[in-house]
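Only a part of the assembly is drawn; its chains keep their places, and the rest are absent.
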Amino acid sequence: MPTEIRSLNEECGIFGVWGHEDAARVTYFGLHNLQHRGQEGAGIVSNEAGHLHGYRGLGLLSEVFSNENRLNKLHGNAAIGHVRYATSGNGHVDNIQPFLFRFFDSQVSLAHNGNLTNAKTLRRELEEQGAIFHSSSDTEILMHLIRKSEAPTFLDRLKESLNQVQGGFAYILMTENAMYAALDPNGFRPLSIGQMKNGSYVVASETCALEANGAAFVRDVRPGEVIVIDDEGLKIDAYTTDTQHAICSMEYIYFARPDSNIAGVNVHTARKNMGRTLAKEAPVEADMVIGVPNSSLSAASGYAEVSGIPYELGLIKNQYIARTFIQPTQELREQGVRMKLSAVQGVVEGKRVILVDDSIVRGTTSQRIVQLLKEAGAKEVHLRIASPPLKFPCFYGIDIKTRKELIAADLSLDEMNTRFGSDSLAFLSEEGLISSIGLTFDAPYSGLCMAYFNGDYPTPLYDYEKKYRASLKENKVSK
Amino acid sequence: MPTEIRSLNEECGIFGVWGHEDAARVTYFGLHNLQHRGQEGAGIVSNEAGHLHGYRGLGLLSEVFSNENRLNKLHGNAAIGHVRYATSGNGHVDNIQPFLFRFFDSQVSLAHNGNLTNAKTLRRELEEQGAIFHSSSDTEILMHLIRKSEAPTFLDRLKESLNQVQGGFAYILMTENAMYAALDPNGFRPLSIGQMKNGSYVVASETCALEANGAAFVRDVRPGEVIVIDDEGLKIDAYTTDTQHAICSMEYIYFARPDSNIAGVNVHTARKNMGRTLAKEAPVEADMVIGVPNSSLSAASGYAEVSGIPYELGLIKNQYIARTFIQPTQELREQGVRMKLSAVQGVVEGKRVILVDDSIVRGTTSQRIVQLLKEAGAKEVHLRIASPPLKFPCFYGIDIKTRKELIAADLSLDEMNTRFGSDSLAFLSEEGLISSIGLTFDAPYSGLCMAYFNGDYPTPLYDYEKKYRASLKENKVSK
């Protein structure tokens, strides 16, 4: 569950429902529970008897739909929705999804979570044939491929197109008379099917969005599948059989909500196990275990449980964090202004603290928290990271595309410990991570994508290959 | 630390600083850490060489000062600020503090946390003498009393006036050349003095607001004291010696931030002790201990520690809660839409759960949470409340002025257990609360106000006496 403290960003959450009289509202509640996957924009498109209506805007879901009329106008028995994290510079409303296309012969709406590795190539090829793109997002590409296809049915055209895009993707599409959901051949991003009490099918990025609507979990969408939901019910199809599980490990470590299950594994439980394993792998004598709120609390309690060292509330996260802050002047900053996190002096003063964090990206937050605790009087701060060091960029939907942003790609363990000012530092091992999550797919790493940690990408990198090769030479820590 | 889940509301946080070149900004950061004490309005008044400037508005501090220019215009070396919780109907900008009065001979700014018990009487007396009030708040009264006084100095007039107001109050005032802070004779509300690295003195409702500015704790303002801060430094005076500690117990139980210390007692530690004591007083066999986020997590971890039952993350609080929500339709509500809290099915399913909450007001939230857990598959839910039953209203600054809102004033323990759908229910005892907090003042209840629980009000109720007497007859549960 991402907090505002971290610099790692998921790129989207998607949701769809077919056959519910309050479809837009169901979608609103689903997106509400997916808000942690993207806070920069939100949108909903509804289907009123074959006529698609949409509303989208910049900001949190509750801001975009702050005027309830906007939601009430989205009539119809089906709807799809999207919450978006926008990388800086793309924060334009043109890029907010779902996209809605009105053709002379049909209407299609489209929502996407993920990142294509051959987007640049496809876009150029399409433009050379006269295509005009209106957004800078990858998402439009699929629509152009579908319109170019000469296959007989929409489903055929969609399947043909899905075979042309590469990388990480979870798509939801809606036409006049059906909803479609598709997952890439590695299943990088989560996507689950649920069923509401009235029988309506819903599709969502995480199971917590099913529960928001009281929907029962049906099954996950699997790699290479395309599912169709219409008035006849649910049909499961596949556009390829060349698949292999490589679920993004960062979903378990950091992104997903703790109450979601991914591939049958509860996220909180996985995190607690990471903490437990870490306690075994990297024990240390101390007076208390503290977690960085809120994403590291599960791991911290696991560490406390196994180590037998009491779990304490040593850090407070301010609940009233505004999007934009008034910054302290330099002088005030030196006096230790803490807007987002506060150390609890009454708890940590004079104590040896084990600080559990879920992961380290740039390391600036870790350094700041260690300093906070020391200033509050902690005698020792032992930093324990409940995941392996992040050394390689992601090209499947997480917003880190260069190694420069990753401190563990540059510094050794000792160097990091010195930089952070911690008294000791340890990371969870790759094996520890895999066993803690406990997937059992017949695939490398039991079905996890571990590329972040070891550079072992499950697919070719296409448009990113060249840049990635170059970046490997820049960093000290070798693959 | 109040969450949006609860219906109990503190009425304010106050802050002041004298002698800092960034006084308004220091005040902004102080108020930021007091935001939990009031989210309906905020304001800052600065003192630029004897000229007072102010800005105030409805909403969160970050909303009121969303335009940084508003803060930058508040020049000067001293400032006072206020965050306000407004009871419905009073949500008018006229009531937002600090108030700023410009007289032909002086300027005064005034901020107040608390509630006067003789406000109605004083206001009427003043109006009969020709006074005109512009707000519906109690706060203006003090200013009228000061202006009516014929004592020689401002401090004398202030002291004379403080002897006329009754009830719970913490005031900060600022004139052209000094800042004043005063506490009622019982010290109902917290108020602490700190000192910044450059020597500037600050005053704040809670110590967490001192730390926000890197200020060292100096000492609490004590009942009956009035302190003066000016270019000469800090002077401590008293307007009365007829004092007796009766610190609001709800500050420890629910309102204050866990990283604050009140009367030398850390709030998180007090809460953890309440959980520990509760575990001893009301043990039960179960598989896990769960706390209601965020205010009950300390107590829950204390309960877990003493009982030896593992502490788990069984409830998730949605981080993206908007002020105004789009409501689900009735049908969706029945499907169990949960906007604010979600149960973690993967954790609680099939398990016996001890649910620790800090207190129960109306009981609607408790009932809803028990239901959430049961729907998520919890086999048993044992509700443990880390404070005694709330049966009596507060007249010293908490927004509950009638017994009708308090479920424990109406129902017996068994009736509540049935209403909530819990498998067992227990509250912390009054003695348990007192010993958990561990104050040692030579006063009833070791210096705590326990009126909430036992109706033993430390002062006459004045204007509220009649209404209170009547309400006692309406409720089943007798004093």
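Chains here go by letter, A and B, matching the order in which they are written, and residues are numbered from 1 within each.
Everything that follows uses one rule, which is that contacts are C-beta pairs under 8 Å (C-beta built on N, C-alpha and C of every residue); 3 or more make two chains touch, one makes a residue touch a chain.
Since the structure is predicted, the reported quantities are computational estimates derived from the model, not experimental observations.
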Overall copies of the shared sequence [whole complex; 2 in view]: 4
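In the analysis below, only the chains that are shown with their structure count from here on.
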Residues of subunit B defined as touching subunit A within the complex: 1, 3, 22, 25-26, 28-29, 32-33, 35-36, 39, 60-63, 65-66, 68, 71, 196-197, 208, 211-215, 257-259, 261, 266-269, 272, 294, 297-298, 301, 305, 310-313, 316, 318-320, 322, 324-326, 328-329, 331-332, 334-339, 342-347
